[in-house]
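Shown next, in structure tokens, is the structure this report addresses.
Apart from one protein chain that is not included, each protein chain of the complex appears where it belongs.
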Amino acid sequence: MGKPKIATASLAGCFGCHMSLLDIDDRILKLVELVDFDKSPIDDIKKFSGRCLVGLIEGGCANEENVHNLKEFRKHCDILISVGDCAINGGLPAMRNVMPLKECLDEAYLNGPTVYNPEGIVPSDKELPLLLDKVYPCHHVVKIDYYLPGCPPSADTLWEALVALLNNKPLELPYELIKYD
Amino acid sequence: MSENISKIIKEVCEANNKDRTRLMDIVEAIQESVGCVSSDAMNLIAEEIGCHRVEVESVISFYAFLSKRPKGKVAIRLCNDSVDKMKGADEIAKAFEKELGIEVGQTTSDGKITLENTPCIGMCDQAPAALLNQVVAPSLTVEKVKAIVAGLQKDTDPSKISLGLGDGNNADSLVGSAVNNNIIKKGDVIFADNESGTGLKKAITLSPEEVVDMVKISNLRGRGGAGFPTGLKWQFTRAAQGDQKYIICNADEGEPGTFKDRVLLTEKFDLVFEGMTIAGYAIGATEGVLYLRGEYAYLRTFLEKKLKERRDASFLGKKVCGKDGFDFDIRIQMGAGAYICGEESALISSCEGLRGDPKTRPPFPAQRGYLAKPTSVNNVETFCSVTRILEKGADWFSDIGSVDSAGTKVLSISGACKNPGIYEYPFGAKIQDILKDAGAENTQAVLVGGPSGQFINPSEFSRSICFSDLATGGSMVVFDTKSDLLKVVEEYMEFFVEESCGYCTPCRAGNVLMKERLGYILAGRGEIADLAYLEDLGGTIKKASRCGLGQTSPNPILTTIKNFKPLYEKLMKKQEEGMQPSFDIKAALGDAERIAGRKSVIYTD
Partner (left out) sequence: MSEKTLTIKIDGAEVKAKAGQTILEAAEEAGIYIPRLCYLKELSPHGSCRVCLVKVGGKFQTACTEPVVDGAEIENNTDEIKQIRRDIVDMLFVEGNHFCMFCEKSGNCELQAVAYRLGILAPKYPYLFPDAEIDGSHPDIFIDKNRCILCGRCVQASKDLDGKGVFEFVGRGPEKKLAVNAEAKLSDTNMDVVDKATDICPVGAIIKKRIGFATPVGQRTYDEKPIGSDIEQKKS
């Protein structure tokens, strides 16, 4: 039997949680011994090659592509983890949740104080995924098994969590590692 | 703000002695004469009575019948209770919208008429019904709606509209209402004939302690639903330290489906006032307050006159019945559309001119109630029973009813039955017998005690009305097999969300979450695990809430999960593994599709 596989994705996030994963420093060598990376920006594999033990999701769902991606992860991963505040509560992108989508687009592309857009075009190319009415935390869209809060969760938090899960141990974070910022 | 309005405000404040604790009376009077309590009005009121502006705003924003923004000269308040809906309230709402050319929630462009919804107005036996300001329009039909609108367009005084006259005192010139009593079954205690004054005269031959003892021996328990022993409550209030004590009659019956107090106040006011007077004697109070729900304002003038008659007969006032040292009088305090004020400590807050927030207990009202003085709050029906106990004796009373529940219970029965109305039964009456009396057929469910009570299914119809089995404040709503029960449950959850005072977290936030999840289930986007979620969440709300509202608000959902589980299971569809069925991608994309003018290529129909 081969090594268990991990997949990761950044949806409506800033890649900060992925940076934090890289912050585990030399432990990454140990991680590579423990697991193989499947679909992930880290190895640039675009498509799932098979079933994964763990999926790490950074960011919430702001558009239809995020939803599609998240659902693919749910289908391919035994354990799906919301990593970071954006995955858990929408984070910064979810600040738009208090206003209608139209108002948000108008502010961003037409009316905002720093906007320069003489043609008055709101981007709507058909290659662009359609935005959702609001930014959805991942567990509003699919079932999520574990949550690792933080903006980003620290490298130690991610390491502790991965090691626990890979060793089939319960995920119990010590006080210092539970942070929402 | 015009000078005229300033003058009215100043006069109203003056008439209430610029008393901060009478803020409810002040803002109610201003609302009635000016149509709203505007921002400027708040400033002036605050200045006049010496409080902060935001305190006035705090109170106004709490009560549904008070408004910061101007409303029409007539507010048509359509009762949207589930029973009214069962009887065609939606059709009536459409008829009003059509006739007025506005939607519910709007005011006509001439500023004359506002149309809005309101929860149960205590007219379920003659639903659908509406309030036209203080005038009750029962048993509405589309034809009546047309006549009402035509009448109001001619003259905005709703009392000029001919709606007919109801039975009994409803036809009294001071009530002049089309409401009917619908007293169908009279029992031995409340609706039996009695002579006014007999109970009170008996009471003053006894010592106050003896009166308390008598009520204790009678085993009378509170009729509002909670069933606290009345004599014990009085004993505590009597024993509490205080230079002044108060008796309050809770006539804020707001539990959807209940209307018994309406009828008791119309026909048995003497029993109520006399019971309050006896209570005053027993606990050593000189003042009583009848807290009358805003929906029953049409009874106010009539009741004021009855109070005056009692004063003239020496049943109230100085030296009641000639008894030296026993002074007692009663004033009427109007509510303004807040279900929570039926909770005794919230009711006290409201009497004090505050938001209807329940108070922290302990201290209990018996120790520290109205204006921080020892206070006993009792139900309308409880006072009626007291009068009869004094008249006929404690043993006579305790012999009626069942082992742990003495006396009779007045039930308000409505919904899917031939004879909706008022029924007085000795405690111990079985649901199946009551249903037969009411002419209920094909009964799917009975809601005992209103939405804060429980939905029971036919296998439980042999249960009986009493404190050890089905305790109830008196509301009984019958649903036949035509009713969409879970839709009704959703309506009741909406009711609790709107009527929560918002003071404590579990009730304020929890009920919103309960209703949200039920909504998903009803929309076919539920899963079986949702039932456990609702039971857990409901459990927390019940355990952690501060007052009776939150402690019972999950009941519509919890008791239907318990007694009508198949109805929920039927709505559960097979859901995609691992996904959240509540998430609706098409709905989430709707805005973007409209804005971009193209359809999603990933999530096609």
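Note that the chains are named A and B in the order they appear, and that numbering of residues resets to 1 at the start of each chain.
One rule holds for everything that comes next: a residue touches a chain if its C-beta (ideal position, glycine included) is under 8 Å from a C-beta of that chain, and two chains touch if they have at least 3 such contacts.
Since the structure is predicted, the reported quantities are computational estimates derived from the model, not experimental observations.
Of the candidate positions B:15, B:403, B:509 or B:528, contact with the hidden chain is made by B:509. Where chain B meets the missing chain, the touching residues are 39, 51-55, 57-58, 61-62, 338, 340, 355-356, 360, 362, 497-506, 508-513, 516, 536-537, 540, 543-546, 582. Interface with the hidden chain, as seen from chain A, comprises residues 82, 85, 88-92, 94-95, 97-99, 134, 137, 139-140, 144, 146-149, 151, 173, 175-176, 178-181.
Note that in this section only the chains that are shown with their structure count from here on.
Only residues 578-580, 582-583, 585, 587-593, 595-598, 600-603 of chain B touch chain A when the two sit together in their complex. Taken together, the chain A residues at the contact with chain B in this complex read 63-65, 67-68, 71, 74-75, 80, 100-102, 105, 122, 124, 126, 129-134, 136, 139-143.
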